[in-house]
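Have a look at the structure below, then the notes.
One protein chain omitted, others in place.
Each chain carries a letter (A, B, C, D and E) given by its place in the written order, and its residues are counted from 1.
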């Protein structure tokens, strides 16, 4: 029934028109002293000649910067004449969160990436999720949603994707991820995915790639480089731009290393609220049973620290972000080389 | 399915009883130290002899005062013996917002006028919207919802209505608006209306009139006068009270000037966060291309102010409220004389 | 349709396995610096031999302590070998509120006990309500949900139940309540119950008992004693544990006194925001028309206090909690001896 | 130097005039929409015939109700003709906190009773403390400051005083406390007293009595009775009213039991953040080494509760208030019978 | 002693240099993610040829816009060659409040204009007050501090000054105010002035003029015009710019009308928290005993409004700002024609 309810978000973009359009989505937001206030969200569409549609999104979480930088730079530089197909770019989807420098929206305290498929009459985040799902996604063949680990972790620079049951689509997605050219590509099984943007993308049968190209709440110089190269590589891979993807790695490797996170046994969780001192950094090789770090109880100096250990061997995908962690937080995620199950 | 779910809001009013009833809607609100707390919302019903039902509502936004004053005064004074029909008065619908002196509800940070048709098990504002839509509206033939521009704008004193596709209903509504007797009546096309109270009223085929009789966060002396006269005029127009509407204007005009706001080109938006200095006041005649005002960058004294210009000629309906505006805020709305399209 | 949507809350409990399982529900909660954060909610299941399933819940409101203490103590002590049937224990359902020491959830500012049947993709409280309703309740034959009056009131120590139209179920429920063995058992007619946990329990035809075993925001020594004895008594009553319920009262009475609260005329409400000085304590006998207390206007020393009176004779079930009350708050609830209507 | 700076708080009371004056202290408080806003604090002075001056203060903490009730009732009832001397009554000193129902001031988040001797140009609480210290105290011979345990504890109903090194003043103060007639009078050694109101009173050589006549955030029926009788008893004791103090106790004892709290070894502190289940109530006799209660870790059901024990035998003066306590909070204070050291 | 403590605020302005300098005061503000963050506050100095120093300040309260606009415009336009003397301009003193659009500072919740003479190691507002008092004021001969009524009132457009005991300085100040050329100049006796900027200016023997050129939280078109003309008139009056002040009024009057507010009997205060409906606007003539307005109790429709009356005849200087007022707020201030006492 809800699909019949129009979005309250307005857009003057003509998605069928050739050339470059740089406009704003206009999302109404009633404030106490601006009843007719609007949140403007830049959207840039470049279209030319027949070809597929790639949707590039950044800033679904406000404190994930690298995608916002890479996509807005592409949006300023992409020449329509060079394009065969259509590129839809929304560099900063969650504008209120980005301007607030937080993962969650300051308007409704929700994680936009847990609000899909959304609700056109719900809270601001729900309204925005609905617009992406119901209005934008039907236009796309391929979705590249650029995330980082925000303030939660530092991530080994990587693309990621679900382990898709459809073998052909899985292979096509892995090929696209390889074309993106991050040092790693992580194939993982869906956990708590019912309300993410990715779940909406997959539900519609669209090829879906995510990324983790930074973290620690900082802008990663290398993460920006990988993200910028990656979005251009994707356009090349799908024939929208000329040329072949550049996928050489800093360490001399020729391409992307495909990895897996099979289940929650690859996660290490904090058993208490404490200050976490890690022993490794993202990208390090780690051993099952080895010390992942210490949980310190600074309010009680003679309380011995809790030693936390890895439950699996592999490469550290996600390494703890903030020093203070809470019981139940993931503080390390290990990935292993990809293998068909 | 939701229509089968009873409202959690209780009322002991017997809408079919003759005479005057002054009671309270009792809306449950669980607070941290009052699990069985209740928000009481005055409702006054005066009924006598056969006749139509007029619903008068004020305070859907908490900082819009003139309707609250005019309707509560009427509610204290209206004699059942003088009435033919039924008058349902809710002077302050959004009681939590009114006591908080804000447009938005302090309970759930929502704009009640963006929550319709509501949800009986949702947040407080959603529950309240549902009660109005599902319980109150089915009783009404005519709805007069008294708004002002709150802290968002100052408004030229006016009634307003949508441009209704049904010609007969449009004519009847314009006649009722003329009877209300504000200096202006503004006919506008629906923008972002899917979740407003007006949208609920119209969906049910009820004659709907809104107003803008003040703003700047103050109580307008003249706005109160127009609102008080207007609600009595409406009762006269529909035969509920004896007598003819009084519609003479201060400037000697005989009645209401019908105006239009055709589309968003009549709006001027702020292109940046800044301090806005306007050049005109609500009700002034303005010219397309003329200077509407300056956006000052007080943090950067040598940054020249941005000059903002009107995009249409006409009369200034809405003039900027607060000095500080944000990118995307409407800061001026121009209206032109009514003409059939 | 929603019933087909899986919960985002994970549990590794095998409800069909014999023995004792002590685990945690893992409810995802994205925070600004922990995108993959989780709220862990202890759940303990003890199962052995054929027999009924009793669900024991505490802490649906975070500041209601006695049930959390009694059920977690039972959860530590209950030996599988002594059990015939299954006992599912969630001592602190609303963990975020409990850690915040408030009735409402600090995450979404909602009262969990007004969010049923919930929504798996809604706010945290809605997600949690859905899990209880859709995943846990189908397993239960009997539900005992231990509440107190929190910071809202002090309560005469009691169980409570709705006046159920089904006479046999009503009798069975009264018998179970008598077995629980609180000084009073209160049978009341449903008021604002559409969104409570009890409403979900009853909708599924499960025998439902609530309690009020404390209040004033403190841990009642006697309330803990009654709650601990009560949950064990329930297990004996349903044959899950050996032995007979112990139901002797401190004042020498042999068992539970069955009471009624027929309608809202047994409530006294505050007519103004003020400081309330009560004349009686919970459990006192009071008379219709007698002084219940005074509302003091401390900001206006010569304003005479308002005298508030009881509207019914009986025993004081709920006596005012905080000194400051708001217009519309219930400040006294009177109960009378049970009698078939 | 600061004593030369006039207070910003205005008062039109003439402290030298005979008769009854009921007025308001006017404390300026600039708010965002009321630059010239004022907090009005009732002050009532009754003066007649020569005699000493007693200062009665309540509500220095906003959630301590019994003194506010008792003093404002006295302020309404006291007849000048019956008085010999002067009674200065400020029933609710900390009006912003009282209207907010909190111990701390909502304006500056300070505990007024930790702000003495204050600062006339400081924050609101500092300005208020300065007014009491510099303007009001010089008028008084005797100060009775009515406190309760607020939301922090429940208290055995009592007066209290410091162990004063001046033997004569100590004896006079104990006699006055006995005249007040609470069940207990507690003589304790100063702990963290440098910034309390009592410290200001004593610094000026004024006879100082405090009270603890309630707690648990509720209005104690018996606490109000003791407070009302106590303030009248004090006036009788000092010859301001005719008659002898009534000091009989509910349990048949003839008068007040003098007690001591010698040092911090009589306190029991919480060693961790947890849910505290006490074993006793205020006024109970307790034994050194006996169980004071349990600290429960509800987030970790198999974590055994910490057992907390009394460090001294005696009578429980202060019993834990809220269920949730934090590391370092006092959760029990024991008093012993008074004896000269 | 504090005068020896250097300010933490840095400035690279050379106040002795001829020509125009546009720079920023750099006030350190440690934020959670910017330990070395700075608030930049524009300061513009224009100096040329011998002559007096005029200090022009705006935005001491963040929501008072007209002075910020007028002074920053002057700061952009003033040519050194045209100047004889020195003009120090700080268009927006309280930058954090201005960017937050509030009277009070969002950093420490203080009213900067109640923090003088300040403290270099205190809170942000105290540090800023100290800088103005200790570093800037010693440079000035004349201070014009442009205020409006913010969100508190609407003001009859006016300058203002204290009734100075020094007759010659009073006459010089009245002459300067007349040169400013607002419709009114208000001479008032100091009320709660110990901590204002004006008190610091006067303490140093500097000629001091204040203004009230707007209010209602909006930018007054006429207020900007008066302010712009006024600051240029002041420069002419003191010989810093050539030419004579332009002081003609819109209503044809030749100059400024000097008025008085003798004491608090010219103020009308709100006796209760309510919604205030005024009967007049700023600048209206009003009569002692006449109705000033109504206080409406919208939560209690049958509660008759309180009628509030003027206590003096005269011209309305300040008319109520927001609809919701609190007990103790000033809601009307009347001024009368100036006369030597």
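Note that a contact is a pair of C-beta atoms (placed from the backbone, for glycine too) under 8 Å apart; a residue touches a chain by one contact, two chains touch by 3 or more.
Fair warning: this is a prediction, and the values are worked out from it, not measured in the lab.
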One chain isn't shown here. Among A:55, A:155, A:241 or A:279, which residue touches it?
A:279
Tell me which of D:47, D:103, D:162 or D:257 is the one touching the absent chain.
D:103
Missing-chain contact among A:63, A:111, A:126 or A:212 belongs to A:63
If you put the missing chain back, which residues of chain A would it touch?
22, 40, 42, 44, 59, 63, 65, 68-69, 72, 75-76, 91-92, 95, 98-99, 101, 151, 154, 216-219, 221, 224, 275-281, 294, 296, 298-302, 304, 320-324
Residue by residue, what part of chain D touches the chain that was omitted?
61, 63, 102-104, 109-111, 113-115, 149-152, 192, 194-195, 217, 269, 321-322, 325-330
Where chain E meets the left-out chain, the residues are 5-6, 8, 10, 24, 26, 28, 30-40, 107-108, 120-121, 123
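Quick note on the criterion: only the chains that are shown with their structure count from here on.
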For the two copies chain B and chain C, what is the rotation angle that overlays their Cα atoms, in steps of 5 degrees?
120
For the two copies chain D and chain C, is the contact made of the same residues on each side, with over half of the numbers shared, or of different residues?
same
Which one, C-D, B-C or B-E, has the same contacts as A-C for more than half of its contact pairs?
B-C
Going by the touch criterion at the top, tell me which pair is linked by more C-beta contacts: B-E or A-B.
B-E
Centre-to-centre distance between chain E and chain A (centres being mean Cα positions), rounded to whole Å:
51
Please output the residue numbers of chain A that touch at least 2 other chains, ranges allowed.
33, 327
